[in-house]
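Apart from one protein chain that is not included, each protein chain of the complex appears where it belongs.
Right, chain A next:
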Amino acid sequence: MATEFDPGLFVSTLGQHGHNGRLGIRYLEHGADSCTLVLPYDSGLAGDPETGILASGPIVTLMDMATSISIWVRSGMVRPQATLDLRVDYLRPATPGKAVVGRGECYRITRNVAFVRGQAHDGDPDHPIAHAAGTYMFL
């Protein structure tokens, strides 16, 4: 689908405000129905200061943003939407010091609802650290 929506531009401008901006999430690449973002490591996002392992909350934010944008990529335009539900499975802890790469994919859009899924890894896509599944409602 021809797309007028530019996810790279979106993330580097509007996406740098608010919570996404605080986490420093950056754009990496996108496909026809997907968007891949990067969450740089930040000890301020650790769940346990002793290990430095990331809390799982920032992974939720990363996957929320990557899957959100994948909907706009697939539909070729930005539409207001709200997360209905998002489930994240934590397959293993993220390695302290490593950036986390999150890929969101929109696999179905209906009149009211978009269905998404995604995975996150910290260097090797074949060894994901998290899996996400969710639904969004158009406003």
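The rule we apply is simple: a contact is a pair of C-beta atoms (placed from the backbone, for glycine too) under 8 Å apart; a residue touches a chain by one contact, two chains touch by 3 or more; residues count from 1.
Rule of thumb we're sticking to: contacts and distances are computed from a predicted model.
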From "PaaI family thioesterase", "Branched-chain amino acid ABC transporter permease", "PqqD family protein" or "Two-component system, chemotaxis family, response regulator CheY", the hidden chain's UniProt protein name: "PaaI family thioesterase"
Per the touch definition above, residue among A:19, A:108 or A:127 touching the missing chain: A:19
Chain not shown: contacting residue from A:33, A:64, A:105 or A:122: A:64
Residue ranges of chain A at the interface with the undisplayed chain: 17-22, 43-49, 54-58, 60-65, 80, 82-90, 93
